[in-house]
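The block underneath contains the structure these notes are about, expressed in structure tokens.
Missing here: one protein chain of the complex. Every other protein chain is in place.
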Amino acid sequence: MTSMFELRDITKSFGTNQVLRGVDLDFEPGRVTALLGANGAGKSTVIKVLSGVHEYGGTISLDGAPITVDSPGTARRLGIEAVHQKISDGVIPGLSVAANLLFDEIVTNETSRFASSRSLLPKAKEMASILDLGWTDAQFKGDVDDLLLADQQLLLLARALVRKPRLLILDEPTSALSKAEADRLFEVIEQLTEAGVGVFYVSHRLREIDRIADELVVLRDGQIRGRYEPPFEWSSALDDMLGQTRAETEERNDEMQGTSDVLALQGVQLLPKADPLHVTFRAGEVTGVFGLLGAGKTELASGMFGAAPFKVGAMTLNDSPYSPRSPSAAIKAEVFMVPEDRAAGTLVGDWSIARTSSLPFLSAVSSLGVLNAKSEHDVGEDVIKSFGVVANSAKDPVIALSGGNQQKVVVGRWLKEQPAVMILDEPFQGVDIGARHDLVVRVREVAKAGSAVILMSSDLEEIMQAADRVLVLVDGEIQHDTYLSQTSREEILDSLVTS
Amino acid sequence: GGSDASSGGGDTDSESGSDTTVAAAAGNDMPAPFDEGPVKIAIVQNSGAGDYFQQWTAGANLQADLIGFEVQIFDAQADNAKQATDMETAIGLGVAGIIVDHGQTDTMCPLINDAIEKGIKVVIYDIAIAECAPDAVETSQSDADLATLVLTQMAADVGKDVSVGYVNVLGIAPLDRRHVIWDEMVTANNWSQDFFVGEFTNSVATDNARLVDAALRANTGVSAIFAPYDEFTKGTVSAIEQSNLQDSIRAYGIDISNADIEIMTKDGSPWVATATTDPNAIGAGVVRTMALELAGEQDSRTVQFPGVLVTQDFLRENSITNMDDLRVSLPALNLTDTSSADWIPSLEFK
Amino acid sequence: MSTTANTDTTGTKGLAPAATRAFSAREFAVRYGFIIVTILFYAFFYWTEPAFRLETTFFSMMKFTSVVAITGLGITTAMTVGGLDLSVGSTAGMSVTISAMTMVIYAQSAPLAVGAVLVGGLLIGAMNAFLIVVLKIPDLLATLAMMFSIQGLKLIPVDGQSVSSGLILRDGTVAPGKFTEGFLKLDRGFVGPVPYPAILMAILTIVMWFFLTHTKWGRVMYAIGSNPEAARLAGVKVGLYKAGAYMISGVMASISGLILSSRIGQGDISAGASLLLDGIAVALIGTSVLGANRPNALGTALGAVLMGILITGTTIRGYPFYLQDVVKGAVLLLALVFSFTLSRKKHRHQPAVPM
Partner (left out) sequence: MSTTANTDTTGTKGLAPAATRAFSAREFAVRYGFIIVTILFYAFFYWTEPAFRLETTFFSMMKFTSVVAITGLGITTAMTVGGLDLSVGSTAGMSVTISAMTMVIYAQSAPLAVGAVLVGGLLIGAMNAFLIVVLKIPDLLATLAMMFSIQGLKLIPVDGQSVSSGLILRDGTVAPGKFTEGFLKLDRGFVGPVPYPAILMAILTIVMWFFLTHTKWGRVMYAIGSNPEAARLAGVKVGLYKAGAYMISGVMASISGLILSSRIGQGDISAGASLLLDGIAVALIGTSVLGANRPNALGTALGAVLMGILITGTTIRGYPFYLQDVVKGAVLLLALVFSFTLSRKKHRHQPAVPM
């Protein structure tokens, strides 16, 4: 029998960089096919081929008949809906939330060509209800830009789900979502599969794959290296994914407990309605700040970094008053931060790895303001080596790296130094297990060497793997503060709810 | 550009100076409509910018004050469409008379006729409207006269059968009139016109300097250049100096101003002669013509203001450094007996 | 539970508060500041200058405004797709020459002249689109190059001369035709007391406003201007829409060219020179009207009206032209302070410097 969509020997290169080398994939109605692969394996590229973004070699056939997917429009007509990895590739700032929800319908004339903004509202609400997005009218009418990252991701999902396509493609849809939101998404996916929709699901989160996938395909270096039926054989799947390497998932027994207080917050108010919070971060340990989306992690991080100074409250750094009005002030005080949104927060045009890495520390690679190309290049190479970035050389543009490798660069450039405080806001978004492991090791080294490391994440796994001490943040208030050895996953999750 | 009219005339004007004397004292009994109160008129200028129009406007203002006109000035900054709008506005204002200073025939004629139909007297300066608006009074400085004066001088200086250059732009009434004479003189003296360049941009002098400079490289052996508009002449002069040809090439222009005098009298200046009228005096003359027209004493439909020749030598001999010195040395510039009447206080610019 | 999380997260930052904030002094200034400035200026001139009160003054002001406004509408359209059209001034100038040639040199009828001009504008737009969409040249550069080219090209057939009846042709004969009465009516005609150009301006403004805000095409154009990649991924034929926007811009420019031509009554080669900067100015001012923070037709028209009020008012007060420039600049600045300094909104569709 022939399956719904058949991909045969799909190839794709960017310049001389061959990313896909003959990929075969089958998608069946009502089946969830999960794709696992290291950063740069080519997952997003497969998706972009299938959704008509890239030209490609090889054949795609639908119900046995060969087809060509030459544009996103064609893909849609063929019943392929994709939610791409980058949220910024989906939402359209400047248009209302409603218009964004209905944008596909607007383009395909499923709404009247002369529809007024008002007349869009009912349909938009209907769509939002799929994911129980309880937005107010004001929000529906307002600019989509006023939504949080998470809400924007949910909007894009709703937009795709409502179309009940033949094949639904989701590229790391949960990397910005809280657990509850993710669960809701899975329920909907289950409903859709019952209705015969085929789903192509890309994620780094093994638990999610375990939960929803009917089939697991592993991609490495642009080739399929393994296919699995549930229950999935994780150890061998991870081998396929990472080549000979073996990702250690062993118990941790290396907890560090810092002694000297470095950064202390007194009466800081994170969110308008939240109680003031008092907390101290210590050198020599990794403090994980765990909280759902919108809990205030980014507020906390950008407050301490001076990117968005706290309105209420005070801070001391090594017992002297510390109130940075700008990141540059914070950096002078040796407080560093890796921001949450990689594209908007760190990537500069087509800059090479070397340039991107040296940007925060230009004085170090220049004398009397004149830059030293050599030492700059070395900085780049250093980052590549110590973080195992997949790249030819420090001259490669960061933008051409895969998501995970980009993240290694932007985290790595800060860890060359030995800061007093290192803040990482969602540093593992879209980072595969291998890459995450590398990052964790280095981060912990920095802590061991005497920095106070603060790691914000809405993914408990990440906290458990990287942190010594955990703070649970709920609506801008600290609900739980303890060392991991003295608590359990259950206790932490409870502290989320019992507030 | 100095359309600083509403600020009341000559006081802020630089080039006519403040020491003007009223020659024929104001006649005691003025004819209608001047007998009761100030008379409102409008001046609709195509462009008030540049030394020439500045002095023109200044003179007009001084004369207007003496006669008792209340003047509203419109300056279109060389934008013909804007001038049309200005004219409409002026007509709407219900003034007794409108003076139209330069502009495009096709643009202004219909509007001039509108004005005349509405009983507004119209005096125009330097637009060819004889056929299309016969009822308006057409005044002009005699461009033919100016061109003849200076080209005769040029012929005397360089003689026949020589190579000459020409800087001009056609399609602008006065320049066209000067062009006619140029053609005549070229054939008459059997000059060979090696180049004819020129462009009318918003920085005329600089841009034409570029053109002439290039032209001079392409054509060596030119012995004189005629640039019948002082902005052109300025450009020409600086181009000649660029190429260090001041000894071999003479420049001839039309019009004069403080800046021009400085350039002409500077050591080794190639600009040896220009023909001119005093823009101040002309401005005043046009206003006087309007006064006569309103009083019903202007019979002829055309008034021409004669020009005079000013040579480099003359300037040097009388050590003239600015317009005032020039006016002292050349009383003829004052045009006091053109469009004059005993009841009109006429001006002498010193 | 995630739902509750969402609702309260937005509670803390969301739009409900924004709605109430809308009545804070600051928000008020942002929304209405610009309109108030316009009214104040109008009132000021109205009380101080009797001549300004005249109906004739008002309508000749509107005539003046119309050209800038219509050009501005074109630029606005290009701005909605994230571009900018620097060729509008030259296009208007070209239209003046084309119309003059058609009627004067080829002695054709007014309708034909109008047709020729509009087609001309459409072609320029298409050419811009070709450079931008097919040859992938950034908007600013492509239209700048076009600006230079047109400026020169339009003068070749007329040997760089203004075309007016009685023109001597290359073969020495006199040009047979002239500007027809009908054509001259374009600028000089009235409906009651209202001049045609003012009516045209009103109509085009409303049409463009409806097109941009109430139709699919307008929405998609805004989308392209704000996030082209997302639009493309959603299946929008981005190139097609960009092309459309530039063609509209070209046609608008040629329409203002028609009005100019009819106003000047001859193929003035310098016509349209000042139009580009004024057009951009009003289109940019327009983005600040009613706190829209994006290019929009109504704002542009209002910007043009303010510009008209200032020019006319200061002229009647007899300010020298340089003081008029100062006032122009100062008011532009004021409008900008309202929408950018005071407004908290993010701004988009600012023509980025394209590298």
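Annotations for the structure displayed:
The chains carry the letters A, B and C, assigned in the order they are written, with residues numbered from 1 in each.
The working rule: contacts are C-beta pairs under 8 Å (C-beta built on N, C-alpha and C of every residue); 3 or more make two chains touch, one makes a residue touch a chain.
This one's a predicted model, so the numbers in the text were calculated from it and none came from an experiment.
For the chain left out of this panel, the touching residue among A:138, A:399, A:464 or A:493 is A:399.
If you put the hidden chain back, the residue from A:297, A:355, A:416 or A:469 that touches it is A:355.
Within the complete assembly, C:141 is the residue of C:39, C:141 or C:202 that touches the hidden chain. Against the chain not shown here, chain A presents residues 15-18, 38, 40, 93, 220-221, 242-245, 305, 307, 326-328, 330-332, 337, 339, 343-351, 355, 359-360, 362-363, 365-366, 369-371, 388-393, 397, 399, 434-435, 437-438.
The chain not displayed touches chain B at residues 1-2, 4, 11-15, 17-19, 48-51, 54, 195, 197, 199, 201-207, 209-211, 213-215, 217-220, 234, 238, 241-244, 257-259, 261-263, 321-324. Residues of chain C in touch with the missing chain: 131, 135-138, 140-142, 144-156, 159-160, 226, 277, 280-281, 284, 320-330, 332-333, 336-337, 340-341, 346-355.
We take it that only the chains that are shown with their structure count from here on.
With centres defined as mean CA coordinates, chain C is found 43 Å away from chain A.
Taking each chain's centre as the average of its CA atoms, chain B and chain C sit 37 Å apart. For the pair chain A and chain B, the distance between mean C-alpha positions equals 74 Å.
For chain C, residues touching at least two other chains: there are none.
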